[in-house]
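What follows is one structure encoded as structure tokens, with my remarks underneath.
Missing here: one protein chain of the complex. Every other protein chain is in place.
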Amino acid sequence: MCLGIPGKVTETYREHDMLMGKVDFGGVFKRVCLEHVPESKIGDYVIVHVGFALSRIDEGEARQIFNFLEGMNELGELQLGGPDEVPR
Amino acid sequence: MSKVIDFDQLSCPVPLSNYEHVLLGHGSGGRLTADLIQRLFLPAFGNEILSALEDQATVSLSGMNGLRAPRLAFTTDSFVVRPIFFPGGDIGKLAVHGTVNDLAVGGAKPLFLSAAFILEEGLAMVDLRRIVSSMREACALAEISLVTGDTKVVDRGKGDQIFIATSGIGIVPDGRALSIRAARPGDRILVSGTIGDHGIAIMSVREGIEFETVLESDSAPLTDLTRVMLEACPGIRCMRDPTRGGLSSALNELAVASGVGVELHEASIPLRPEVRGACEMLGLDPLYVANEGKLIAVAPPADADRLLEVMRSHPLGRNAAIIGEVVEDHLGMVTMHSVVGGERVVTMLAGEQLPRIC
Partner (left out) sequence: MKYLDEYRDPAAANKLRQALKTATTRPWTIMEVCGGQTHTIVKYGIDELLPPGIELVHGPGCPVCVTPLELIDKAIAIASQPEVIFCSFGDMLRVPGSRRDLFGVKAAGGDIRIVYSPLDCLRIAEQNPARTVVFFAVGFETTAPANAMAVWQAKRRGFKNFAVLVSHVLVPPAMTAILASPTNRVQGFLGAGHVCSVMGYEEYEPLADRFGIPIVITGFEPLDLLEGVYRCVRMLEEGRRGVENQYARAVQRQGNAAALRLIRDVFEVTDRKWRGIGTIPQSGFRLSSAYAEFDAERRFAVEGVQVAESSVCISGQILQGLKKPHDCPVFGKSCTPENPLGATMVSSEGACAAYYNYGRFRHPAPAATGKLEKVNV
């Protein structure tokens, strides 16, 4: 389940006392409820599901997989350090 | 957690095999439409020309009363698009170009058009005037004459504003025999430009899922493009205009009719970013979205590159691309190689493609 697509916040405004945004998906714009990601700013990317932003994309985390793959490049083989574990 | 769940209960509804009413899906150009044609219309009218199920019927009047006459292409179409005015056009423009293109992709020169209007009582005259004016412009652009027509009015509430039904006649030069049965393994599949533009433009103003975009319908007459294509490459096997049901329906029908397989390459399919964005947002597959003003062509391998060049130098073919080939495998099926390397089958849509949440 859960079709959630990243889009860029281009405008914010309030409607019926909810924080709303105009979000850009590659050139099509949709009005999206930002109430659950109230810290969103213009220029941020959010994941949108059924017209609601669920989370803001963390740019640093988004790069992790590519850093990992580059690490593979440099070593020319598999990087053996385990990925971060959740502290328990 | 107390008790272990017993998983051995099966749950399944009574199967739905017969619909008692016509569904919207029967008009979507996918498998339900195909079933309706096969089970209801063909048995009723059964003749060779109809059963070929080409986009147009090529008929010959030669030999009647000692006549020598050119072959005629004869087609019919009907237009029920909602809303009737949409970004890039209206139902009237669509009606003219759509009919013209059904003829043009058969290699015919479109000459004459008929139009029957079914109007709902209460339709604003200013709207009707606008549609008719748009049709006049479209006829001029397509160099076709509207030579006969009809008008009916139905009670308010019995006919959603306006429906238009058309017929078109064109001439097919001697020796030309394009057909959906003519594809051969090794042939290349070309598309004349970006896909999904029309369907997404319509969807952008559809109630419940509307969104803002600069995207417009790509409705346009393809007569001139097909003319230059056939001049440069008389060996073209087949051309189709992928309207309802999108690229997928057109190619699936081709694969079945020709008894071949088709393989596409996702990375080669031209797509506008806005169409892509809308499809991602709504969970739609662009292969199933309707097109206007676009065609697919099947060409012998030796001709493909030259044909591509010719298409690209035409205003309506700027974004033309070779998107796949005809193969001997998986006969009657269309597959696609995804951008990351795996392969999937592109099946015929069952009914309407719906936006999804999953």
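A and B are the chain letters, set down in written order, and residue numbers restart from 1 in every chain.
Operating definition for what follows: a contact is a pair of C-beta atoms (placed from the backbone, for glycine too) under 8 Å apart; a residue touches a chain by one contact, two chains touch by 3 or more.
None of the values given here were measured: they were computed from a predicted structure.
When you scan B:D35, B:D160, B:D305 or B:E328 for touch with the missing chain, the hit is B:D35. For chain B, the residues touching the chain absent from view are 1, 4-17, 19-25, 31-32, 35, 207-209, 273, 276-277, 280, 282, 330, 333, 335, 338-345, 347, 350-351, 354-358. Interface residues of chain A with the unshown chain, by the touch rule above, are 1-6, 8, 16-18, 25-26, 33, 35-38, 45, 47, 49-52, 54-55, 57-59, 61-62, 64-66, 68-69, 72-73, 77-78, 82-86, 88.
Here, only the chains that are shown with their structure count from here on.
Residues 200, 204, 211-215, 272-274, 276-278, 280-281, 283, 356-358 of chain B touch chain A in their complex.
Of all residues in chain A, those touching chain B in their complex are 1-3, 5, 7, 22, 24-30, 48-50.
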